[in-house]
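I'd like to ask you about the structure that follows.
One chain of protein is taken out of this complex; the other chains stay put.
Chains: A, B and C, in written order; residue numbering restarts at 1 for each.
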Amino acid sequence: MNNQLFNYLLHLADNTLILSHRNSEWCGHGPVLEQDIAITNISLDLLGQARNFYQYAAMLTGNNATEDSLAYLRTEREFKNLLLVEQPNGDWAATILRQFFFSTYQELLYKQLIQCNDAQVAAIAEKGLKEVTYHVRWSSEWVIRLGDGTEESRDRMMVAADELWRFTGEMFIPADYEKEAGISGFGVNVESMQQDWLKKVEAIFEEATLPMPGAAGYMQRGGKEGTHTEHLGYILAAMQYLQRTYPGCEW
Amino acid sequence: MNNQLFNYLLHLADNTLILSHRNSEWCGHGPVLEQDIAITNISLDLLGQARNFYQYAAMLTGNNATEDSLAYLRTEREFKNLLLVEQPNGDWAATILRQFFFSTYQELLYKQLIQCNDAQVAAIAEKGLKEVTYHVRWSSEWVIRLGDGTEESRDRMMVAADELWRFTGEMFIPADYEKEAGISGFGVNVESMQQDWLKKVEAIFEEATLPMPGAAGYMQRGGKEGTHTEHLGYILAAMQYLQRTYPGCEW
Amino acid sequence: MQIHDLEQHFLSKIAEEIKIEPRDWMPDAYRKTLVRQISQHAHSEIVGMLPEGNWITRAPSLKRKAILIAKVQDEAGHGLYLYAATETLGTSREETINDLHTGKAKYSSIFNYPTLTWADMGAIGWLVDGAAIMNQVMLCRTSYGPYARAMVRICKEESFHQRQGFDILLSLSKGSPEQRAMCQDAINRWWWPSLMMFGPKDSDSTHSDQSMKWKIKRMSNDELRQRFIDMIAEQVKVLGMTLPDPDLKWNSERKHYDFGEINWNEFWNVVKGNGPCNKQRIAARKKAWDEGAWVREAAAAYAAKRKRNTQSSTLEAA
Partner (left out) sequence: MQIHDLEQHFLSKIAEEIKIEPRDWMPDAYRKTLVRQISQHAHSEIVGMLPEGNWITRAPSLKRKAILIAKVQDEAGHGLYLYAATETLGTSREETINDLHTGKAKYSSIFNYPTLTWADMGAIGWLVDGAAIMNQVMLCRTSYGPYARAMVRICKEESFHQRQGFDILLSLSKGSPEQRAMCQDAINRWWWPSLMMFGPKDSDSTHSDQSMKWKIKRMSNDELRQRFIDMIAEQVKVLGMTLPDPDLKWNSERKHYDFGEINWNEFWNVVKGNGPCNKQRIAARKKAWDEGAWVREAAAAYAAKRKRNTQSSTLEAA
């Protein structure tokens, strides 16, 4: 098995699983019923993508691995998701902005993955892209609505931007497996996407009348290689509790 | 082994462990450094008491049980703590009031346990009583200070009382193992303590210029028999995560 | 037409099974009863998201997690249909929600019980949704058109949920001793509250008679409850579990299961607000609503700005 492909798949899967997890925390607690449904929908879409990637990774690695063993039986240092997606929900502004940053990235990524030389990855990306296109539209609209809404919503968006911006750079600093993905062609070297991402973010921020966060800001990294923020441990403690407590059971 | 004594010890241990856990969540986040230290101190005292009860229970039950297997490897439905002690910290008012309600109960309890016919239980209670006496004084002073402090602190105390009062009745409704404790003499039937508890609470509330919560209010119960509120599951998920993830390890 | 004629016309429609529609004349009491019942039903969907939502982050497999999220989301959808149905009766969503938060409006008491283990996700699907469906199938033929149509949509999804719930329990029943114990424990806790979902005995039910005449309800509490018991008493055998009622047994004369006495004290207690989670549920809903206020305000402000801009650019273009 190609170990870098395996790591790459875990990275793609972990990103979507952990953001799905965060979004699902809103379920039943959203600010408007329609938006409770929308954010839960995104959570479901991302979970579906995660399952596709995990299933493929499990097939590749063999060893009786399953989507569940990969999601529920790895520890914090083995998770490869971006720091961005594990950040706490905060208020609706932070949730929206996290989604916008990530979906915009994901749209660019999946558009390229469709053309990669791994048919399975390409197929998952193609299916996911339809969903992600909607996520970008939905979150863009909300960024604009909140940025150009009331004074309070605007302030909250700026606080959210200040809080989350430092986690965006990691998306475009390739881990080893991403470099290999670009070279071997089973995926994408993310460096190339940064300019397009910035352009899109700038356009939406402008429409939202929001100032762009300081582009020179220092960027946090480490998630892709398993060095996370202190938040991930708590996510996994809850998420994995049943599998850890009753090992080897069917549910 | 006397099974009711074992259950009784778990009940006493779980009460102190779970309240210790809640109080320890304040560590590093208290409103004043001195009080951060004080609440952490109470957390430590309670943890020490829990360990004593678990150790005794482990010795009685044999089966390679240890204080840790009893704390870390039982599931939610096996925990026998009062619902009161698992309630979230809320603000400082809620934490103080929870402590005051519990410590006042615990002081009455330990005073009687000292005279019970189980030498080990009596010894643990005797050691604990000194600590608990201080907890009662400290929490009483805070109830008075907040009740008779500012308008805001008074309002918060009333909200806390409204929130927590319904969990106080359970302390005095004996579970089977408490009835047996009274009959066999290895512990106390808690029914007899209710009037003294009320008297003490009334006296402190009066000094705090706080109205007594409606004595006729409906009381929640179930914790002693393992039917908890939805909060306990999350406590255990975090608390037991390492033991569940790495079974059979020494730490 | 005189009021009297209007009422005759209304009643003859009811008799002929013609649906009453929003613009039709209807007696005030009919409207009031519907608003009360539909909004209560809507609130039940929304509050009902909380006990199950409690296990989303802890679901034990990705598949179960996806199913659970989708299910709770469906409940939000049902809430939407039903709030829309109350709006056809002239009551705004805000008003309706406000009545929930102040305690004026009720929701199904079943959601005031806590979800303590994963098996509760199964028991809720099987028993709670199962009991709800009994009611809802009947309501697909209720006399008020928008309500009946909402119910048709809801019923389809609910029976799906019930099967999913049963499937959770089925997996547990085939699992480890701990899983089987978890399964039985959940059934024990949810059985009696599920029976209470059908409301008081017919002899003690206050609103039922008039609702039956108006064909809002079409079966009595006791009839529905008996149907439910007959169904579950059979299904529980497939799980190899038992129902926690020593008096439950087949009565070959009645062709129904006999069953033990329901603890109506507990029922009224929970209705009055003293259930294990009443305070917690309303607090969670209020918190979501209050913390969402700035979001709703921002959305409204933005929409108003857009409208002004569109108008002024339309003017300029004119």
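Brief remarks follow.
Everything below uses one rule, namely that contacts are C-beta pairs under 8 Å (C-beta built on N, C-alpha and C of every residue); 3 or more make two chains touch, one makes a residue touch a chain.
This structure is a prediction, so every number in the text was calculated from the model and none was measured.
Put simply, the hidden chain is in touch with A, B once you look at the whole complex.
The chain omitted from view is touched by exactly one of B:24, B:61 or B:194, namely B:24.
Seen from subunit A, the chain kept out of the figure touches residues 75-77, 163, 166, 218, 220, 222, 227-230, 233, 237. Listed for subunit B, the residues touching the missing chain in the whole complex are 17, 21, 24-25, 27-37, 40-41, 43-44, 47-48, 50-51, 54, 67-68, 71-72, 91-92, 144-146, 148-150, 152-153, 156, 235, 238-239, 241-243, 246, 249-251.
Just so we're on the same page, only the chains that are shown with their structure count from here on.
In terms of inter-chain touching, the protein chains here all touch one another pairwise.
Rounded to whole angstrom units, the spacing between the C-alpha centres of subunit A and subunit C is 34. Chain centres here are Cα averages; for subunit A and subunit B they lie 41 Å apart. Within subunit A, the positions touching two or more other chains are listed as 238, 241.
Residues of subunit C found to touch two or more other chains are 58.
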